[in-house]
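Left out: one protein chain. Kept in place: all the others.
Our next item is chain A:
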Amino acid sequence: MDFLSQCTSGGCGAKIGPNELAGFLKNLPKSSDEKLLVAFDTSDDAAIYQVSEELALISTVDFFSPMVEDPRTFGRIAAANAMSDVYAMGGQVLFALNLVCFPEKMDKQKLSEMLIGGAEKLEEANASLAGGHSIYDHEPKYGLAVTGQVDPQKIIHNNTPKIGDVLIITKALGVGMIQSAVRGGLACKESEAAAIASMERLNKYAAEKMRDFPVHACTDVTGFGLLVHALEMAGDNVTLIIDTEQLPLLPQAYYYAEEFLATAAGQRNRQYIGSKVDLNTVSPAFQEILFDPQTSGGLLISVAAEKALECLKAIQKNDPVAAIIGEVYKKESNRPIILV
C-alpha cells in the first residue's frame, strides 16, 4: 500500500478552496466572548484567547494527507506547517497534540515513522508533545493541534499592514509545482530536495528575528498561494504592490510552471481571485507561481520601510532566500493588489 496519497491531493493543496470556505463560515455564530481576541471571522491564521493582561494563548490546528513518499519526512512537514500559524502571529509554541488518521491495513511502521518525524520538529521548536488522538481511515492524514503563547500587546495580525511598509517573504515559492512534477515523474532530484527542505523548515527562526522590528502584519503563506494570502493581508484599507520578478523561487519551479504542472488547488485559488487582481502584465508561468499552494510555506511580513533592510538581513542569516517583494500603498481605486 502506497503511503503517498494518490486519491486526493496531499499537503496544503488539499485545503477546501477559499471561496467555498467563506460561504460555509458565514452561517456560523460569532463569538461574543471578549477574551477571544482573534476568531475565525477575520480569516486570521489561528485563534487567540486572552488569559491575563500579559498572557494570551494561541490555538491552531492543521492536518493533511501525505505529499511525500517518506513517512518521517511527511511527519516533519506536517508539524512544521501546524506550528507555523503561531509563529505568524508573533507567538511561541508551548505544546501540541497529534491528530492521526491511518489505514488499518497499512504497515504500522510507517505510522511510527510519521509520528517520530513530527516529534523531531516539536523538539526543534522547544515544544512538548502532550498527547493526541488517532482513528482508522482509508487514507493517512497527520497534523497537530498546537498551543502557543503571546503577549496580548504584541499580537501580529494578518490584515493590518501600514502604508509605506515593505513586504518580505521568507521562503521560496513553487512547492506545489515541484510536488506536482514529482508525481508526474518529471522533477529532478535537486528541486525535489529543495522543496522538501523548504517544507520542513520551521518559521520559528524568521519569527524570532521579526520580533525585534516594527512588523505591522504577518501571515504564513500556505494552501491559498501567495496571491490569496496577500489579498487577505491587504484587507479593505491598503493596496499591496508586488513585483513578481522579485519572488524567490525554488530550483526548476519556474520551468515546471511553464510546463503548466499546476495543481487543482492552484486553479481554485485562481477562481477565487477572479477579477480582483489584474494579471495581464504577468506571464502565465508567474501567474501559476502566484497561485501555487505552498505546503508549509514561509512568512509574508509587512514591516516599516526604514527598518526593512535591517529586518531582511536579520532573517537572511538563517533563511537566506528571504527577499523583499513589494510595498504597501494607500488604497488605489478599489484594487487590493497591483502586480508590476
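In this section, a contact is a pair of C-beta atoms (placed from the backbone, for glycine too) under 8 Å apart; a residue touches a chain by one contact, two chains touch by 3 or more; residues count from 1.
What we mean here is this: contacts and distances are computed from a predicted model.
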Among "Selenium metabolism protein YedF", "Ferredoxin", "Ribose transport system permease protein" or "L-lactate dehydrogenase complex protein LldF", the UniProt name of the subunit that does not appear here: "Selenium metabolism protein YedF"
Which residue of A:217, A:265, A:289 or A:324 touches the chain not shown here: A:324
Contact with the hidden chain (one of A:40, A:95 or A:255): A:255
Residue, one of A:145, A:233, A:277 or A:308, that touches the chain absent here: A:308
Where the missing chain touches chain A, by residue: 166, 185-186, 241, 243, 246, 255, 258-260, 281, 283-285, 305-306, 308-309, 312, 324, 326-327, 338, 340
